[in-house]
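For this view, one protein chain was removed and the others were kept in their places.
Per-chain numbering from 1; labels A, B and C assigned in written order.
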Amino acid sequence: MEQTLRVSVFGATGYTASELIRVLTSHPYAEITNLISSSTAGKAVSEVLPHMTHSIGDKRLLTEPEEDYDLAFLCLPHEASMELVPKLLKQGKKVIDLSGAYRIRNPQAYEEFYGFEHSYKGLLQEAVYGLPELFRKEIRKANLVANPGCYPTATLLALYPFVKESIEFESVIIHALSGVSGAGRKTRQHFHYPEMTENFFSYSVEKHRHTPEMEDIIKRLTGKDIKLRFTPTVVPSSRGMLSTVYIRTSELNLRELYMETYRFEPFVRVVDTPPMTKWTLGTNSCYIYPTYDERTSTAVIISAIDNLGKGASLQAVQNMNLMIGFEEELGLPKHPLYP
Amino acid sequence: MEQTLRVSVFGATGYTASELIRVLTSHPYAEITNLISSSTAGKAVSEVLPHMTHSIGDKRLLTEPEEDYDLAFLCLPHEASMELVPKLLKQGKKVIDLSGAYRIRNPQAYEEFYGFEHSYKGLLQEAVYGLPELFRKEIRKANLVANPGCYPTATLLALYPFVKESIEFESVIIHALSGVSGAGRKTRQHFHYPEMTENFFSYSVEKHRHTPEMEDIIKRLTGKDIKLRFTPTVVPSSRGMLSTVYIRTSELNLRELYMETYRFEPFVRVVDTPPMTKWTLGTNSCYIYPTYDERTSTAVIISAIDNLGKGASLQAVQNMNLMIGFEEELGLPKHPLYP
Amino acid sequence: MEQTLRVSVFGATGYTASELIRVLTSHPYAEITNLISSSTAGKAVSEVLPHMTHSIGDKRLLTEPEEDYDLAFLCLPHEASMELVPKLLKQGKKVIDLSGAYRIRNPQAYEEFYGFEHSYKGLLQEAVYGLPELFRKEIRKANLVANPGCYPTATLLALYPFVKESIEFESVIIHALSGVSGAGRKTRQHFHYPEMTENFFSYSVEKHRHTPEMEDIIKRLTGKDIKLRFTPTVVPSSRGMLSTVYIRTSELNLRELYMETYRFEPFVRVVDTPPMTKWTLGTNSCYIYPTYDERTSTAVIISAIDNLGKGASLQAVQNMNLMIGFEEELGLPKHPLYP
Partner (left out) sequence: MEQTLRVSVFGATGYTASELIRVLTSHPYAEITNLISSSTAGKAVSEVLPHMTHSIGDKRLLTEPEEDYDLAFLCLPHEASMELVPKLLKQGKKVIDLSGAYRIRNPQAYEEFYGFEHSYKGLLQEAVYGLPELFRKEIRKANLVANPGCYPTATLLALYPFVKESIEFESVIIHALSGVSGAGRKTRQHFHYPEMTENFFSYSVEKHRHTPEMEDIIKRLTGKDIKLRFTPTVVPSSRGMLSTVYIRTSELNLRELYMETYRFEPFVRVVDTPPMTKWTLGTNSCYIYPTYDERTSTAVIISAIDNLGKGASLQAVQNMNLMIGFEEELGLPKHPLYP
């Protein structure tokens, strides 16, 4: 008989936390014990986040945990996460960090791409990268899981069969699209509704934090320094993510390769038409469409996820299930909100 | 120990069916036994509705039920529903009809507003109107529940406290907004994406099917012929419904009245700011904001629901829970998809 | 032969200014001489507002006018406008104020609805309300025109035939919808794209600045204190405005009344189906649909405009044309951006 897992959510007012709470409140064995939010502590959830009125509206937001718990989800800024993780581990908690603070093994990437020096370089090497399709075994034994970024999730799932089968590749170009919620809850002029509707554009074209994250994982798996060309683009949608990976390669049976790799994966489906992001809305699903363009000797692989689902909070719950020993699919929606 | 309830969904390819399937697949005691769709029978769900690939994609769509079942959801055109209902009742099935075919007791309304003569006038009198906040007791005993329209759900919940407390009222004006999904899955020129984005407009201003439905329910409850002025308006959103009810009345403590009426309702919350439709996305929730305008002696009551949630499929599952004797809130999402 | 009209735009970085500049740059006789923006003065337009790169991107934003000019458009906060107007009039400029600072004759309304005491009560009485269909003669002779609010423009055009023909009316209910751009360029949490998409809600239900503005104009025309019940609602669209006016009245031939009133108006069309806001996008057009509901003895009048077009900047140019003696329709787009 399973027992209740008591969880705390740190940074409870952002979008990833909201999505996490949505799924946890209908998870059969999880119980949200503490909701931590330094900026709004003391208030009831329904005052700060009225959309949660019906679910956990009566709960109080706290400065720090008041009841005992087993596992912490960290939906905090990168540096805050970096500092909090070792403290929680010392207290014997299991930790799933949704920030970027423990995703990259190379500490210099933090200085270059995040703008701060990493204070826990040893812990960086121990953190397990929470992409179950690549690191399921390690996640099962982990106390600290670094939950992947949304772009890396979509892109690495599209790339992984090449890595797994040791197919030679270089010259990887990634053009990825994201809904606006990926940028978080903080308002910005260009995300003001009248400016963002009927608008789309690329950003961070020269330098984006998810590039070293993806390169780091490829290196962990292959030992090779592959350089990725990555262009993120924001489109007028709240959610959804589409990553297209272009790889120059000699002809190969892509469909068979992808079907084989993901045959037993509960959340990945290889499809034979280009996937729509709406198929994934509110779920932990990933759809992958691989095709080979003979004219230009290019493999084109398109993957679709919900950036807050498989790209963040639902993948975090998948990791929780694995870390605790629950059935992996437990409590994770499979049918999207549609239309 | 509860046992599995076997359900069939007739008309499985529309929007209300998709939303119904979403909730039923995560309901602890319901099992989707037959999916009926005459137009696509023989195909796998994933071929016709790829967004269901991960949930029930492998199921076959059928011409008629092939396995035994207990309860039928009808997501069919009005006339098709009208014809099928008596057949299913004779077979001993419980029936929840999401069409308008059994909502109005006055058969002449069908000729005037639906354009067909009703063939089962006796059954019309027996059907229970599936708005649990008004007819919970009757629903518990019903074999045939007519699931309410979306506009009537939002509006009657906003009006009900006046009826319940026998407060005199007349001159009711209802201005209601709906997302486009309320018009169903059938394409139309003005719902083509480029024409509907950045566009909003009223329609059926002179005559809408939901007017006699609302008047009929008020008559059932009060015995009075109240005429409603109702203006439906479509806005560029897939989902969401906002109904504003204006009632000329002498001053009264509206907030207390509404709080009192809905104190023990699990899905209705009286709030003290005007509600946002996004608070309800994908849930069975209803938010109501009542306010009294002294300057014009007008009660203004605003209610918000998800037109496919409380306004259709999730309310249908609430009705199912009541008819079967399950806990009323079972399997019904309370936390919206947000943002 | 017409000569060039030199105009200055004060508050050049907001949405109404942008729309004004769009139309002025293609107006045959207007020339934008000074663009004033205290917050960004010194920079080139293209640095601050890159969407203007192709039109007037090379112009410098100024702290105050550097070249002589004839007419000023004020796109400033209310209090800033209130203070600047008398100064500009003394300099002999003609002034069109797009703020609310000179719209209402009753100075107490400013204390109650705007939160400041009006310092120029005399000037308040002299300002002409810039709704040409109601005050064309006065506008032609005015030095100071108070450009109407967007809701009052749509609503007063829908109400005016009743006023003009001295038809008795009371119990006026106005339910109006607006795109988000009506709230201006300043970011707010609930207008953040992920929260505003798929969302709609009413606001300022108890008290909105446009209520006293509309009541004041009706009083100017009829001498009567009519109280209006007005509910503004925001929908997920950048632009567009739909105002529905409900008036209890005995039966009358509404269509004839409205056709007669607006027969010679270049920008108002009475139509026989409910209008869509998209028909007005980027134009100075207003569409009005009047209908009488016999069942409830209610006249229902729906008007559609572009809130930044006829509801703000294009109406300001219409006023400019009248004040200067240009042809009224000059430079004003009549064909909407579609789709």
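Keep in mind that, in the parts below, a residue touches a chain if its C-beta (ideal position, glycine included) is under 8 Å from a C-beta of that chain, and two chains touch if they have at least 3 such contacts.
Note that the coordinates shown come from a computational prediction; the quantities given were computed from them, not determined experimentally.
**Student:** Which of these touches the unseen chain: A:304, A:317 or A:332?
**Tutor:** A:304
**Student:** Quick one: which of A:87, A:137, A:186 or A:227 touches the chain that's been left out?
**Tutor:** Residue touching the chain left out of view: A:227.
**Student:** Can you work out which residue in C:42, C:115, C:325 or C:339 touches the chain that's missing from view?
**Tutor:** Spelled out, the listed residue whose C-beta touches the missing chain is C:339.
**Student:** Which residue from A:107, A:184 or A:339 sits in contact with the chain not drawn here?
**Tutor:** A:339
**Student:** Across the whole complex, list the residues on chain B that are touched by the chain not included here.
**Tutor:** Residues of chain B in touch with the missing chain: 15, 179-181, 185, 187-189, 191-194, 196-198, 236-239.
**Student:** Touching residues of chain C against the unshown chain: what are they?
**Tutor:** Given the touch definition above, chain C has residues 15, 18-19, 21-22, 25-26, 50-56, 181, 185, 197-198, 238-239, 267, 269, 271, 273, 275-276, 278-279, 281-283, 285, 287, 333-339 touching the missing chain.
**Student:** Using the touch rule from the top, list residues of chain A that touch the missing partner.
**Tutor:** Residues touching the hidden chain, for chain A, are 171, 173, 175, 177, 179, 190, 192, 194-195, 197-203, 205-206, 227-229, 231, 233, 235-240, 242, 244, 246, 248, 274-278, 281, 289, 291, 293, 295-296, 298, 300, 302, 304, 339.
We adopt the following convention: only the chains that are shown with their structure count from here on.
**Student:** Between chain B and chain C, tell me the centre distance in angstrom, where each centre is the average of that chain's C-alpha atoms.
**Tutor:** Centres of chain B and chain C (C-alpha means) sit 39 Å apart.
**Student:** Mind checking the centre-to-centre distance between chain A and chain B? Centres are C-alpha means, answer in whole Å.
**Tutor:** 35
**Student:** Using mean CA coordinates as chain centres, what's the gap between chain A and chain C in Å?
**Tutor:** Their C-alpha centroids are separated by 46 Å.
**Student:** What positions in chain A touch 2 or more of the other chains?
**Tutor:** 15, 181, 185, 197-198, 238-239 - these are the residues of chain A that touch more than one other chain.
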